[in-house]
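Input: one structure, supplied below.
Here the complex is missing a single protein chain, while all its other protein chains stay put.
Right after this comes chain A.
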Amino acid sequence: MSDTTSSGPMLAADGTPLKTSLARALRRQKIRALALIAPLLLFVMITFIIPIATMLFRSVENQIVSATLPEATAALQAWDQTSGEAPSEDVFQALFFDLFKAAEAKEHTKLGTRLNYEQTGTSSLFRTSGRNLDDVGEEWQDPIEDIAPALEDGETWYAMMSGTGSNDLLEARRALWNDMVPDTFNGDVGLTLSDEIAGMLPLTAAAYSDWAIFEALEEERDISTRDPWEAVYAALGLDLRNPETVAAVNAYSGPHAEDLQLVTANLDQMPDLMFRDAFADLDEDWLDPEVWQTIKIYSPDYTSGYFLNAIDMEKGPDGAQMRPENQQIYITLFIRTLWMSLVITGSCILLGYPVAWLLANLPLRTANVLMILVLLPFWTSLLVRTSAWKVLLQQQGVINEILVWLGFVDDANRLILMNNATGTVIAMTHILLPFMILPLYSVMKTIPPSYLRAAKSLGATNWTAFWRVYFPQSVPGIGAGSILVFILSIGYYITPEIVGGTDGVFISNRIAYHISSSLNWGLAAALGTILLAVVLVLYWLYDRIVGIDNVKLGG
């Protein structure tokens, strides 16, 4: 055997250091244990961890703005948002093409909805503008078709744009489409852009590619015969505003060069329309710098905006600021949720403690009957129980009727027990009571009656014996029950929804509203994340103050 006083490490029988062989033995145990819990771990991963991770992600994710308006948001970076003026023409020009695409793919309303969370009115702005962009494009389409009737034809366009080349532009445009509507635009477009024309008419080539990709892959039509969008004509018109381009066109000899040259020969018939004015015509809100501020603030892919929203703040031009007083709701709601959960926990302790004590101390047969009564609520649907409370609590309900009948309450002044905080507290206390009673009971069950007897034999009255000896030993049960009830109630939804009215709803009701009604999932996720963080912080505090080791769910 190894000598402990010698300087070297202890050796196991086979000569390896004892620590190494111990570690090896432990590792093997750990692996076996891990294999045993692997199915559960997997289940928890899939059903719990991953959803929570996506929720956390959603609360900061904000790609919709830059994905829908890629070029406009890029152009917007140069805009000085403190100028008090709407951005310049180049931003509006980019907006036209971005929005045109989005409107064709019906994505512009989603963006409108998203931005509407931050600035009301944006939704309708995007919706109406998206509908009318065709008219703006026609400002170019009509004169071009008058000048060169061949350009009315999809076949002409196809022949003109096709050629040989690397197709880099097309692929770049495809990537932008896929950013906007993920994984939709894969496959063969059936178009090889001519490098020459793409170099000469960049805007036109880009717009035509956008159209071709959408037409071929989303609408699944034959692009060689279909007419392109109005936006393509607008792009051509813009390209030809550049004198160098006009010169290049005039020197061009590719397919349908003659048609293009017809247009360059009649440039005086082309409109000198500015997009800034066109958008102002569609809706003068486009000249409102606040709209553009909102777009610029939310153009990054990730944002703290949802979180700021969730704590009644918003992003202003110079950083975060509180929302106006009349729009602040969430902080109040969080505080109310915490406060009411505390009240519910408190009343559960008050009501549950004596019951648990009875359960633990009555003869077995009586205790069993009582236990069934305690568990009975578990066997009834939550909805049924809550609805039953509705029947009991309403102003014409059972409780009020009895009180009036007994003369405790005046018929004219019936108690308002429902659709307010009182109703929520009453109904939730009832519903969560078993979660307090059961841990309390299982802890009390392990306190031997001899402690109380010992205390009494030492001269303590019943009360002193209880308070000094029994109660301190039941505290772990109170701790466990309180954590359970508190955490359950902080996230409770159904009961406040049914009996809470407006004063008695919890933050979860708001989360549910944003998930199913307003569809602002980002805000819902941010609220949920904050709720989770609050619970974790409280848990941590509890551990620091009471010690989680002091929590007992059973013997």
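Everything below uses one rule, namely that contacts are C-beta pairs under 8 Å (C-beta built on N, C-alpha and C of every residue); 3 or more make two chains touch, one makes a residue touch a chain; residues count from 1.
Quick note on the criterion: contacts and distances are computed from a predicted model.
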Omitted chain (choose from "NADH-quinone oxidoreductase subunit F", "Nitrite/sulfite reductase", "Spermidine/putrescine import ATP-binding protein PotA" or "3-isopropylmalate dehydratase small subunit") - UniProt protein name: "Spermidine/putrescine import ATP-binding protein PotA"
Hidden partner chain, touching residue among A:G84, A:P243, A:P324 or A:G459: A:G459
Selected from A:S450, A:T502 or A:S517 as touching the chain missing from the view: A:S450
Residues from chain A at the interface with the omitted partner, ascending: 448, 450-451, 453-462, 464-465, 468-469, 472-473
